[in-house]
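Take this structure first; my questions come after.
The other protein chains are all here in position, but one chain of the complex has been omitted.
First chain written, first letter: the chains are A, B and C, and each begins at residue 1.
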Amino acid sequence: MKKLINDPEAVVSEALEGIAAAHPDTLRVSFDPAYIARADGPVRGKVGILSGGGSGHEPLHGGFVGRGMLDVACPGAVFTSPTPDQMLAATQAVDGGAGVLHIVKNYTGDVMNFETAAELAETEVVSVLVDDDVAVQDSTYTAGRRGVGATVLVEKIAGAAAEAGRPLAEVAALARRVDENARSMGMALTSCTVPHVGTPTFELAEDEMEIGIGIHGEPGRERVELEPADKIVDRLLEPILSDLPFSSGDRVLAFVNGMGGTPLIELYIVYRRVAQVLGERGLKIERNLVGNFITSLEMAGTSITLLKLDDELVQLWDAPVDTTALRWGV
Amino acid sequence: MKKLINDPEAVVSEALEGIAAAHPDTLRVSFDPAYIARADGPVRGKVGILSGGGSGHEPLHGGFVGRGMLDVACPGAVFTSPTPDQMLAATQAVDGGAGVLHIVKNYTGDVMNFETAAELAETEVVSVLVDDDVAVQDSTYTAGRRGVGATVLVEKIAGAAAEAGRPLAEVAALARRVDENARSMGMALTSCTVPHVGTPTFELAEDEMEIGIGIHGEPGRERVELEPADKIVDRLLEPILSDLPFSSGDRVLAFVNGMGGTPLIELYIVYRRVAQVLGERGLKIERNLVGNFITSLEMAGTSITLLKLDDELVQLWDAPVDTTALRWGV
Amino acid sequence: MDVAAWVRAGAAVLEQERDRLNRLDADIGDGDHGANMTRGFKAAAERVASGAPAADALRTVGMTLLSTVGGAAGPLYGSFFIGLAGGLRDVSDADADVWATALEAATAAVQRRGKAEPGDKTMVDALVPARDALRGAAAGASLQEALQAAADAAQKGAEATVPLLARKGRASYLGERSIGHQDPGATSTALLLQALAATADEQ
Partner (left out) sequence: MDVAAWVRAGAAVLEQERDRLNRLDADIGDGDHGANMTRGFKAAAERVASGAPAADALRTVGMTLLSTVGGAAGPLYGSFFIGLAGGLRDVSDADADVWATALEAATAAVQRRGKAEPGDKTMVDALVPARDALRGAAAGASLQEALQAAADAAQKGAEATVPLLARKGRASYLGERSIGHQDPGATSTALLLQALAATADEQ
């Protein structure tokens, strides 16, 4: 394992120290229990937006804390859901009197920990599940779809709605609308190594790739032979496009995400093909996002997320956001 | 070689197509010769800021094109200097009548290609060399120091000065001041693979790292056994701090850069130690930047850049910038 | 029964089996179950004092796991120990019968939290047979013997998860590919119940 770390068990706490040192003006970091909050919060009368999940997906979620997006992020151990005490303290820290929205990626661990926290919270809490990953069968016989790329979009749009002063129920409804209208699928060229585990989560041969990977290095839908980028994009887009279903004339936000170890230059090669295919299908890409936003440590790979847009979602997407990882309009 | 590409020879041109498709409102992409320019340029009466270099360092330089930073970027083949015809066409494309600044990283190839372009240009061109890499011996018996992390800072500050309407000579003087007051050093945990080469540029054993690496996978200053992050930071900071020399009371910008394959969480562990050491030395970090800004494809590693600040540099650093990779104040 | 001794023994065996649990989890999950459990039990072992009333100690263990394990295992084992604590409250000298009732409560708490049924390839596949074995043995056996029967049943239950298709948790994403692997959570449950039996044995 080759990593820029000191103690595998201290990765999250030392990174939090670095974040606290780097952004004292905009972020307030609590170490025990661990959370990253807006320095200027809680904002009186504003719905608080809380998200959290395992670490190792940076900039998600801590990089999205700031005006117009999250009020607070709870980082768990690497790839492990945070715990209810963090969520409880964080909920309290951002409670501006208008209730708090919990944005929860649909993983059993996250769901149960957030549930426990919500049960214990004295503040009004509404939870929204993100479950956009079409790689996973959505049936009553599974834990349901995982939350992946759409999480970034849900956080941005719910954050903008809260910033605009909308009440908790509306903010939650918007967050659900984003999740319902978003579909994602990802793939990996390489595995990644959780620091406190020390060995790669899975092994891929030099000529193999994993299609339908989650963001925790979980095994994906299928393992196939390496292919050119265009074919990979086609493979990812097909289930996304047919699942919603997206149809000609739809306005979409196209989000090409890197899993962490893939150079930006390759993500633009991916975006090129996404734009081609959507163009052929008559979909209009009105907004896009290209970069490493929800990652799996140093994993090489990409995920594609499409969100069906309407005027309100576009307006909330465009609204000012001021975080370390997403910033515009400010 | 596992990459999200189609044809190793078409990596740069296909990525340019992706960039053109993703940012039609803000960027204008020319394919032959290749450059990425501000869509709203040339700006009448403003000094044009041009930079360029081998591809594979994204977001450098194309990600820094936009208001308040570069007017145009010339991407070469991966890790290979662009050619004079690109620079000539790009110079002409951003000539707003106030001359054009060429920001050139000090590599023999870049220097010679830019020189040739400047000789042929009909516009007034001033070139500024960036050579901040303390890993390299600066003597008349070498090609001099390489340009690394400071390039991002030079581009930001020269861009802000040009945006403020300062004349070419002043913009160039500011760019030189940034270079003269900045020092960098980098290291690699892993190598990287140039697409059209197909095999890693160098080999590192599982317990080795390369100290003093450049941004092209050139061999570094020394190859040593893997160490904890804090020790690595100390190793990088020592030559940086003693070279300028930085001294107690200095105000600095601290830039922790990822080489591409290192997760953000690790960069914050690096930043944590940088802040500790500078604090102990009495240096005041007034500004910072943490992230992947000047990369070497998928290489894992980091570089640290320190820039000695003064009021004018702080003000230019803070000035609005609106590019895909750096954005604030807009 | 000294809960602190059990927790220390549990922490030790989890530490020892950490890599195996990680590997089992890597096969059908995300490879962190050993790390998660080790982290939690290390913290629990530090916080639980020998000699404290069993119910208090078990509650502390449950709360500690809840706030240190994370993932799926955190709330589930948290519920488990808080459930056990409930069953042992106000009992000064718990016999096999009391423990059987407590394990019933704990198993119910895990199922309430996780909604898993036997056969879903989760820790419930170790817990349910253990619970039944303990109840079955409680009448005629010593506490130690009864706990050993429970531990053995848990072990068999864990092994019996191999051919199952996962329907809960991260492993369920794999569908058919989850077949042929032993569930990590069921495995850690068996280890912990084995540690419980061994601790009772020493006393």
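Convention: contacts are C-beta pairs under 8 Å (C-beta built on N, C-alpha and C of every residue); 3 or more make two chains touch, one makes a residue touch a chain.
Just so it is clear, the structure is predicted and the values come from calculations on it, not from any experiment.
A.B. asks: Using the contact definition given at the top, list the shown chains touched by the missing chain.
C.D. replies: Result for the missing chain's touching partners among shown chains: B.
A.B. asks: Check each of B:N6, B:S51 or B:T80 against the chain that is not shown and name the one that touches it.
C.D. replies: Here the residue in touch with the unshown chain is B:T80.
A.B. asks: Touch as defined at the start, partner being the missing chain; which of B:H216, B:R235 or B:R273 qualifies?
C.D. replies: B:H216
A.B. asks: So one chain is hidden, and I want to know which residue out of B:S13, B:T116 or B:Q315 touches that hidden chain in the complete assembly.
C.D. replies: Among B:S13, B:T116 or B:Q315, only B:T116 touches the chain that is not shown.
A.B. asks: Of the listed residues B:G18, B:G41, B:G54 or B:G186, which contacts the missing chain in the full complex?
C.D. replies: Touches the omitted chain: B:G54.
A.B. asks: Against the chain that's been left off, what residues of chain B make contact? List them.
C.D. replies: Against the missing chain, chain B presents residues 9, 33, 54, 76-86, 107-109, 112-113, 115-116, 135-137, 141-143, 146, 194, 196-197, 201-202, 214, 216-219.
Note that in this section only the chains that are shown with their structure count from here on.
A.B. asks: Testing understanding: with touching defined as stated, what is the shape of the graph linking the protein chains, line, ring, star, complete or other?
C.D. replies: Graph shape, chains as nodes and touching pairs as edges: a line.
A.B. asks: Could you pull out the chain whose C-alpha mean position is farthest off from that of chain C?
C.D. replies: Between chain C and the rest, the longest centre separation is with B.
A.B. asks: Counting in whole Å, what is the centre-to-centre distance of chain A and chain B, each centre being its mean C-alpha position?
C.D. replies: Measuring from centre to centre gives 29 Å for this pair.
A.B. asks: For chain A and chain C, what's the span in angstrom between their mean Cα positions?
C.D. replies: Centre separation, chain A to chain C: 32 Å.
A.B. asks: Using the touch rule from the top of the page, what residues of chain A touch 2 or more other chains?
C.D. replies: As it turns out, chain A has residues touching two or more other chains at 78.
A.B. asks: Please list all residues of chain C that touch 2 or more other chains.
C.D. replies: none
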